[in-house]
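The complex is shown incomplete by one protein chain, all other protein chains being positioned as in the whole.
Read from first to last, the chains carry the letters A, B and C; within each, the first residue is number 1.
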Amino acid sequence: AAGLAGLAAAGQARAALPVPESNLRPGTPIPENEYGMPSKFEAHVKRRRTDVLVNKQNFSDWSFTPVHQQHGIVTPNGLIYERHHNGVPEIDPEQHRFAIHGMVRQPLVFTMSDLMRYPSVSRFYFMECSGNGLTDWLKPAAKTVQQTHGLLSCTQWTGVPLSVLLDEAGVDPKATWGLAEGADGSAHARSLPIKKLMDDALLVYATGGEMLRAENGYPLRLFIPGWEGNVSIKWLRRLKMGDQPWHLRSETARYTDPMPNGKWRQFSFAMEAKSVITSPSGSMKVQRGPVEIIGFAWSGLGKIRAVDVTVDGGRTWRKAELEEPVLDKCLTRFRLRWNWDGSPAKIASRAVDSTGYVQPTVEDIQKVRAITGFVQHHNGIFPWAINTAGEVSNAIA
Amino acid sequence: AAGLAGLAAAGQARAALPVPESNLRPGTPIPENEYGMPSKFEAHVKRRRTDVLVNKQNFSDWSFTPVHQQHGIVTPNGLIYERHHNGVPEIDPEQHRFAIHGMVRQPLVFTMSDLMRYPSVSRFYFMECSGNGLTDWLKPAAKTVQQTHGLLSCTQWTGVPLSVLLDEAGVDPKATWGLAEGADGSAHARSLPIKKLMDDALLVYATGGEMLRAENGYPLRLFIPGWEGNVSIKWLRRLKMGDQPWHLRSETARYTDPMPNGKWRQFSFAMEAKSVITSPSGSMKVQRGPVEIIGFAWSGLGKIRAVDVTVDGGRTWRKAELEEPVLDKCLTRFRLRWNWDGSPAKIASRAVDSTGYVQPTVEDIQKVRAITGFVQHHNGIFPWAINTAGEVSNAIA
Amino acid sequence: GAHATAAPAVKAAFGQPITEAELASWNIDIRTTDGAGLPDGSGTIAQGQAVYDGKCASCHGAKAEGGPMFGTMVGGIGSFTTERRLLTPGSMYPFAPVLFDYVRRAMPLTQPQSLSNDEVYAVTGYILHLNGLLPADAVVNAAALKALKMPNRDGFMVDDRPDTKAVRCMKECKALR
Partner (left out) sequence: GAHATAAPAVKAAFGQPITEAELASWNIDIRTTDGAGLPDGSGTIAQGQAVYDGKCASCHGAKAEGGPMFGTMVGGIGSFTTERRLLTPGSMYPFAPVLFDYVRRAMPLTQPQSLSNDEVYAVTGYILHLNGLLPADAVVNAAALKALKMPNRDGFMVDDRPDTKAVRCMKECKALR
């Protein structure tokens, strides 16, 4: 083993390769039945709480996906970011009920087994918190992309189109909004326009191939494709139809966006086109020579059409490669091969979506919104700086 | 809670809904950092060993994916089926080396960090063991679809196209085959034709968004899209180029298919088009009324073009719906809505792939192959019987 | 091919009918713009202080000025046009019933939905009083909350994005800040 370490370090191959230890003995036998876990050598790959904004408690809190350690577009179920407002409830699926009521012809209640008898659909979508990027607008705060952009995950969502159940209940033609509410200790609730509820909203019971994890809404959650994560109410217990929004705390005092002149933008649901370089990214180290620049691009309003990358701080941009499949409202991988010559560099990416929308700079955003306090919907271009030692750091300025 | 149980059982909703316990107290706070696990209510969803063919030991053994409990097309990393020949080795990625040698201009050795600097690709592919279906040809043996078809998984595979590294080593123009070998206690090895190695073979280090699990080849494996799983050598330590196959035990005495007149079919790599109904399936119970028939279809030779479903034992067939995205060499979900009237039924599915190939019946296969002993590549149409009580069972006959 | 693809229409109706009465214990939302859904009941500021001291102060501080679990719940009115916006129920909530709805569904954090409606009216009134929005002798009930005009009543605008008009410059572009 010392010889091998030397080999790697010196960039030479003069030591003969010893037979790997693993060839010389049996491994672990297959247990009777089992749910597999990551290798012990990957124990550093974890969801993490914020290390910037120190929250006073961990009940109304959030944890970040290690997006820089993600491969491909599917976030493992154990690493999907989470946000909840009074901890993670433990709900027995046999006891769980979901009701539709309010402005409907016939209020209905469903057990989980009722719901699982309906035709289901499975769709790949990203999910992003409106607060993703909260701490990094005007000066660098977070060190890693997990902390700057990790309120972002992507998976295949399985469940029943909400429209099927709304049709069954018979929505009053005058109904225009619905209130979705959770069975958690905060009874988290949000008003949503009926157009979206009837369009592509899903009642989800599984992600990434298996039943939801508790922290992601087990046994039932709403999923609203392309919109801020907090409207995809977890532990969903009811949907009440009405003819106007409710204006609860979660849609007035929270999840509203500071605007000029002391105003707040309300019901700002869509996550506009955005992208970020995940490698090289904050706290990584780059070696001279060929560098694979990779990252994610996504849009809550359609497909990613193109991603451009700059390595000179925004003066020139080159079109990156997009990896198939490029799906609607789904993470898309981009990559660009670059030859780093060892001089300081500032790298960033810029997404363009199928509506023609171009990801703005922070400066562009600052012209039209207020950047203060509880900033939301930060979809600005995000730069990383590389110094002559190859160290990568947050270059927000 | 008693009231709720009564409600579900009686199909009535006369009891007022009590506030869920989970609304009335905080849940679990967010831990500092964490890797999530399934809900305790899903503890029955596990990989399982065979319960039919009782193996004498569990070192050269296999475990099955619970395909009937899978939602969507992505198998969770903890449930990807596994097959190994001398247990699961534990390999330190810092110590692992991969070598290319034999008929090449320049033999090369790679560390894991070397490999991870190359441009990577991420592709969705199914993986299936050539022995999937081993026990169920002529009479029913296994009870569940996990046992009949669970040597089947699907995920996004991330790694480096092998062709990139072969080009770097400079393959001798006379080389036609390569031998891939593992760093496990069986040094499992297979000969593979260079055409496939240069076409779409991948050196994989991640699946489903994260680094490989130990039992699936951590830190490095070969992945050969569409071919029998055992050629996708796990814990890969070397690839040796040559001008003919090696004919090792793993490609003569094993992984060859019995044929008429005492012969054996060798180097039978491709997994031909196949499908199976995963719900309703063995050991499930069906209720009268609308039944959602769902299942998987896949082909190692292309895309799924169509799936047909019969509910009358094969006399008439109806075209099922396919769910997007329908990808090359990837699991495809099909579904058909059926109204079960309570009379006995025999249901089955039949896949058609983009080459025009139609999934055969067991009878079709029996005409051209021998069905005896270690049967391989069973891609026959697989029927489930439903009795008047709604009980579903293996109907192979 | 010549194959029929349409499945026969099969109506899937697995839901159970339920009445609004049976859903009463779940039906806790208040339409805060007009207070629809506010229950019967009432409280005083003094009663509210008692509830607050007993069940809220441990996390929110003696006079709601902030405690071990949360920042201040008083002040901030007028701060939104300054450098540092201070968000409290007083400064931020556009309608007084927002406070009733939130306290009832989510507080105290350790025992959500445990307060009586009278207690919720009382403690809601007390927090509004600490914010200078209700007098010490106010009677707090549905009518009082509906009548109260909150400072941030007109503080909101509807989503009007896209609000940026970035262009896709490729060469000789303005450098990133």
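Keep in mind that, in the parts below, contacts are C-beta pairs under 8 Å (C-beta built on N, C-alpha and C of every residue); 3 or more make two chains touch, one makes a residue touch a chain.
The structure presented is a predicted model; accordingly, all values stated were derived computationally and were not measured.
Although one chain is not drawn, the whole complex shows that of B:Glu82, B:Asp136, B:Glu181 or B:Glu215 it is B:Glu181 that touches it.
Of the residues in chain B, those that touch the hidden partner chain are 56-57, 59-60, 85-86, 99-101, 106-110, 114-115, 117-119, 164-165, 168-169, 179, 181, 185-187, 189, 237-238, 240, 242, 244, 246-249, 252-253, 256, 258-259, 261-270, 272, 306, 308, 310, 313-318, 346, 348, 350, 352, 357-365, 367-369, 372-374, 377, 381, 383, 397. Residue-level contact of chain A with the missing chain is found at 7, 11-19, 23-26, 290, 306, 308, 317-319, 321, 336-339.
Please note the rule applied: only the chains that are shown with their structure count from here on.
Chain B and chain C have centres, each the mean of its CA atoms, that are 49 Å apart. Distance between chain A and chain C, defined via averaged C-alpha coordinates, is recorded as 25 Å. Among the residues of chain A, those touching two or more other chains are numbered 57, 59, 86, 99, 109, 117-119, 185, 187, 237.
Residue positions of chain C touching 2 or more other chains: 12, 16-19, 23, 26, 109, 112-113.
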